[in-house]
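With one protein chain removed, the remaining protein chains of the complex are shown where they sit.
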Amino acid sequence: MRRTLALVAVLVMVPAATALGADLDELLDESREASYTAEQVISCSTPEGVRDAVVELTQSGGELHVVAPVDPDVEIASGFGGWSLVREGSVVSSTNVQGTDEAPEPRYTIDNGAETEYLGRPATSYRMMGEGVVRAELVVDAEIGALLKVVTFVEKGDLYCERRFIAFDPEPPTFSQASNGSDVEFSVSVVDSDLPGSLAGFERLDVYQDDEGFVFAYYSDGFFSFAVFETPAVVVLGERSVATFAGRPYSRSFNPGQVTFAWETLEGGMALVGDLPPDMHQEVLEGLPPPQDPGLFRRLWRNLFG
Amino acid sequence: MNHAGELISAYLDGELTRSEVEGLVGHLGSCGKCSAEAESLQSVRAAVRSLPALELPAGLIPEADAEVIPLHRNRGFLVGAAAAVVALVIAVAAMFTPSAATISVEELNSRYGARASLDPAFGPAKVVVPYVVDLPE
Partner (left out) sequence: MTESVPLTWEEVARVYGRKIYNFAYRLTGNSDDASDLVQEVLLRVRKGLASYQPGSFEGWLWRITRNAFLDDVRRRNRRPTAPLPDEVDRWDLASAPSADTEYARISIGDDVQKALLELPVEFREAVVLCDVVGLSYEEIAQAVAVPVGTVRSRIHRGRKLLRELLT
């Protein structure tokens, strides 16, 4: 009798994950096509304290424009591999990359979604799961597919970041043409790199090199992503602290929704920028070249070249 | 980042100062890897320099048809590079120079942001917020 009960208990405990309907990629694709103007609050709970910001977002035709309180005269225009800083209608600087069509192995799945309401609009709420853990909650506008709210969690289940609209207007905005003021940096995709092809559940999708001396690899797990840089000089972080992994020191700084690490190896500077939650940081960093003391080689260089 | 290789390229083009050349030559000889590097760079350079100088298609510039202008001047004093090739402690010194320039986070942000704009999750879930207050003018 007990054995039967135990079996039954096991059967009941099998999660209803088989009732997967929606597809994460489709959902994200649709949300990129939405057009709207919105005000978004980003609020994150980080090992260094709370980081938050309110930003103005306008999205249309695959382009996203962001105005941040740090400087309201500056707008970031991004999309299609481009990222431009626009000040008073003219482009101050611009970066472009060409991407691959590579997609990482799907790490996350979403459930069927539940009907809900948000900001007075009909919406669907999905849970995004990975490795048996809820990693995100997504609230999607039922009418135009926009992501009204995105909440991400660390593995234990605590909140990492909440991004939610506090104002929303689904009218398609018009973007005014910014005059092309200055140099455009092109990053060129290259093939080989010593950086690992897969790392802590993330896949390396491409590697770029440009003539400023930056080499960087882009990693994604289908939702979170980060870039690992080999930099021509040391990166200086603003508000930073030192984080220790495997007994070695890294400079770390948290921005709303994003973390930046910087360290030095014998070959030069390295950095990592991304939106991966803090519980993933250790495994990722420990799969990359560790900080090393270049002091010895500085002296050697001086001896040789005076 | 490979400053030693750049020095060799510049050396082959006659773009180093006298003291830079002396410094470079002074470190020759002990690095077989570097002399191979310089040899191969010189052959690539020579291959491009030996591309035939093309004639203008007839009638494109009537005024120019009569004149024959030498296509590029001879520059650089370097001949027989193979013999005089430099040796540098490439693996160590070349990659890292102590003249500490620094890089701001915005330079990382712009590259990450550009690539992230191609990510499926691009949008409200992945807003890259401008980091620093003093943005480039």
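The first chain written gets the first letter, and so on, giving A and B; residue counts start at 1 in each chain.
We adopt the following convention: contacts are C-beta pairs under 8 Å (C-beta built on N, C-alpha and C of every residue); 3 or more make two chains touch, one makes a residue touch a chain.
Everything numeric in this text was worked out from a predicted model, so none of it was measured.
Participant: Could you tell me which shown chains are touched by the chain that is not displayed?
Facilitator: Counted over the whole complex, the chain not pictured touches A, B.
Participant: In the whole complex, not just what's shown, which of A:Ser45, A:Gln98 or A:Ser193 touches the removed chain?
Facilitator: Result: among the candidates, A:Gln98 touches the missing chain.
Participant: Identify the residues of subunit A touching the omitted chain, counting contacts across the whole complex.
Facilitator: Within subunit A, the residues that touch the unshown chain are 80-81, 96, 98, 183-184, 186, 188, 211-213.
Participant: Which subunit B residues would touch the chain omitted from the figure, given the whole complex?
Facilitator: Touching the chain left out of view, subunit B contributes residues 2, 5-6, 8-10, 13, 15, 40-41, 44-45, 47-57, 60-61, 63-64, 66-67, 69, 71-73, 75.
The criterion applied here is as follows: only the chains that are shown with their structure count from here on.
Participant: So how far apart, in whole Å, are subunit A and subunit B when each is placed at the average of its C-alpha atoms?
Facilitator: Each chain's C-alpha centroid was found; their separation is 32 Å.
Participant: Would you tell me which residues of subunit A are touching subunit B in their complex?
Facilitator: So the residues of subunit A touching subunit B come out as 25, 28-29, 31-32, 38, 40, 42, 53, 55, 57, 59, 64, 66, 68, 70-71, 74, 76, 78-83, 85, 87, 92-93, 95-97, 99, 103, 138, 146-148, 150, 163, 165, 185, 187, 206, 208, 210, 212-216, 218, 220, 222-227, 229-238, 253, 255-258, 260, 266-269, 271, 273-275, 294, 297-298, 300-302, 304-305.
Participant: So in the complex, the part of subunit B that touches subunit A is made up of which residues?
Facilitator: 1, 23, 27, 89, 92-93, 95-98, 100-105, 107-133, 135-137
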